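Every protein chain but one is kept in place in this view of the complex.
Should a chain be cited, it is by its letter among A and B, assigned in written order, with residues numbered from 1 in that chain.
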Amino acid sequence: MSIAIQNITKRFGLHPALREVSLDIREGELIALLGPSGSGKTTLLRVIAGLEFADARDGRIFFHGRDVTDLSAYQRKAGFVFQHYALFNHMNVYENIAFSFRVLPRSKRPPESAIRERVTELLRAVQLEGYEKRLPTQLSGGQRQRVAFARALANRPEVLLLDEPFGALDAKVRKDLRRWLREFHDLMRLTTIFVTHDQDEAFEVADRVILIDKGTIQQSGTPTEVRNNPANSFVAEFLGLTEKHDPLAKSECQ
Amino acid sequence: MRRRHILPGFGLSLGYTLLYMGLIVLIPMSALAMRIFSGSWEHFWQTVTDPRVVASYRVSFGLSFLAALLNGVFGVMAAWVLARYRFPGRRILDAMVDLPFALPTAVAGIALTAIYAPNDWIGALLEPHGIRIAFTQIGIFIALTFIGFPFVVRTVQPVILQLSAELEEAAACLGANRWQTFRRVIFPALLPSILTGVTLAYGRAVGEFGSVVFIAGNIPFETEITPLLIISKLEQYDYSGAAALGFVMLCASLVILLISNGLQAWNNSRNGTA
Partner (left out) sequence: MERLKKILKMPGATSININSSQPLRATGDSLAVRTLLISATLVFFLLFLFFPLVVVFEGAFSKGGAAFLETFRDPYTRHSIVLTLLIAAISVPLNTVFGIAAAWCVTRYRFRGRSFLITLIDLPLWVSPVIAGLLYVLVFGAQGWFGPWLREHEIRIIFAVPGMVLATIFVTFPFVARGLIPLMQAQGMKEEEAALTLGANGWQILWRITLPKIKWGLLYGIILCNARAMGEFGAVSVVSGHIRGKTNTMPLHIEILYNEYQFASAFAVASVLGLLAIITLILKTRAEWRAEQELRASSFSTAP
């Protein structure tokens, strides 16, 4: 599903988190929103999800041509994975994943056997077969994140939004999950947007990288394009592409 | 149509909350206000400055203050002991702190009277020495201390638990002995919460009725509390007089509430973020 974002502005009190941001995302793309903390990337993601509403200017959001700007999150059906998983602690893994089916109106709800099939399929996809009865508190961080993925994907959303999905995990787990995400995306071709401040992650996984700073998009392009042609000094410095010998900057050993 | 809230239910929850509070609190309060403002100023003034009433202010507000101070001392001690030390029975004591809060005021009232009345228990012990507790202001004082105790303990205890060990260790390394550490490092850190707790105890004591009215003896000019006078005015159908006194007490409560809010904000700013 394609996403079109037009002129989105959002202020928190006096602080402008997003300034007239416009963006087009093609169907099936895997996009990274990359930027330092406070750049507005998470805000943008949450606005797309319907977890924040943009200020009432002319900003609009379209999912596949349909204007969803005024729709609430549960009407937009964008799968969302939170940084700290937000699993339902009082439900086991099975119930967490089945949740989006449980809340469907009776007429649309599939039979229990269909739900069971889907949950099992998802658990297999995230390599957690057999974990149905576990509680979130009995899982490791990486396992919880995989359950969060499965949960978000259960009812086949048309877009998947990930808020720093691997931020709370340690390095090895992060690498594995990154690889898994890329493979999963190649398989499913689901429009996916993820937010990160880690440029290695963004460059490794995404089809297209969008750099954000201070509420505006600084550059948008494939990893190679951005690397070779940084659009401005922010991009260059953020990616560590400058010539300055600042000991605190990331060193590019390419 | 721009919605401003993410989770659904704002209108319903706020609406219900306001409706409930409007019916239960605001309408009755306006009845009081109307009563006051439609009555005569002279009657109001006469009522609230009547000598017997003024005597009751001294009892209600004055003794509550003393009781709150005593609670400040014992409450901090209890909070310290419960927070810092381990000893058998600690959990029971910790649960008992809330007894004055959980026990019906009338039960507390007759129990305290039974203890301190001249022919029973402690009262009997002191009677031969000419010390009377029940039916005097001392009795009221004790009842008010009983009532306010949990407030100080429960306000100070979490703050003590949160005190970073490093503060005390640093003081020790710099040469302070235990008392100095307490006086210069620990106590100042606790002060906002102590004041908050004392204010809460005071606010509660000022309005207290059930626990006090039995042990007080209700002797005019000596041991009458203001709430009691409100009741007697109602019984005499002097609604305006009762409303006048009620208004005074409400204003006092409001002031205490505002002071307490201010102190709590101070408490939070000092102790909330490490």
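To be clear about the criterion, a contact is a pair of C-beta atoms (placed from the backbone, for glycine too) under 8 Å apart; a residue touches a chain by one contact, two chains touch by 3 or more.
These numbers come from a predicted model, not from an experiment.
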| item | value |
| --- | --- |
| Selected residue (touches chain absent from view) among B:44, B:57, B:135 or B:151 | B:151 |
| Among B:47, B:137 or B:196, the residue in touch with the chain that has been omitted | B:196 |
| Absent-chain contact - pick from A:86, A:188 or A:241 | A:86 |
| Contacts of chain A with the absent chain, listed as residue ranges | 49-51, 72-74, 77-80, 82, 84-90, 99-100, 102-104, 136-137, 144, 151-152, 154-155 |
| Interface with the undisplayed chain - residues on chain B | 5-10, 12-14, 16-17, 20-21, 24-25, 27-29, 31-32, 34-35, 74, 77-78, 80-82, 84-87, 91, 93-112, 114-115, 121, 145-146, 149-151, 154-155, 157-159, 161-162, 165, 168-169, 172, 178, 196-197, 200, 203-204, 206-210, 214, 227-228, 230-231, 234, 237, 239, 242-243, 246, 249-250, 253-254, 256-257, 260-261, 264, 267-268, 271-274 |
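The rule is simple: only the chains that are shown with their structure count from here on.
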| item | value |
| --- | --- |
| Whole-Å gap between the CA centroids of chain A and chain B | 52 |
| List of chain B residues in touch with chain A within their complex | 1-4, 6, 8 |
| Chain A residues within the chain B interface of the complex | 50-53, 56, 70, 72-73 |
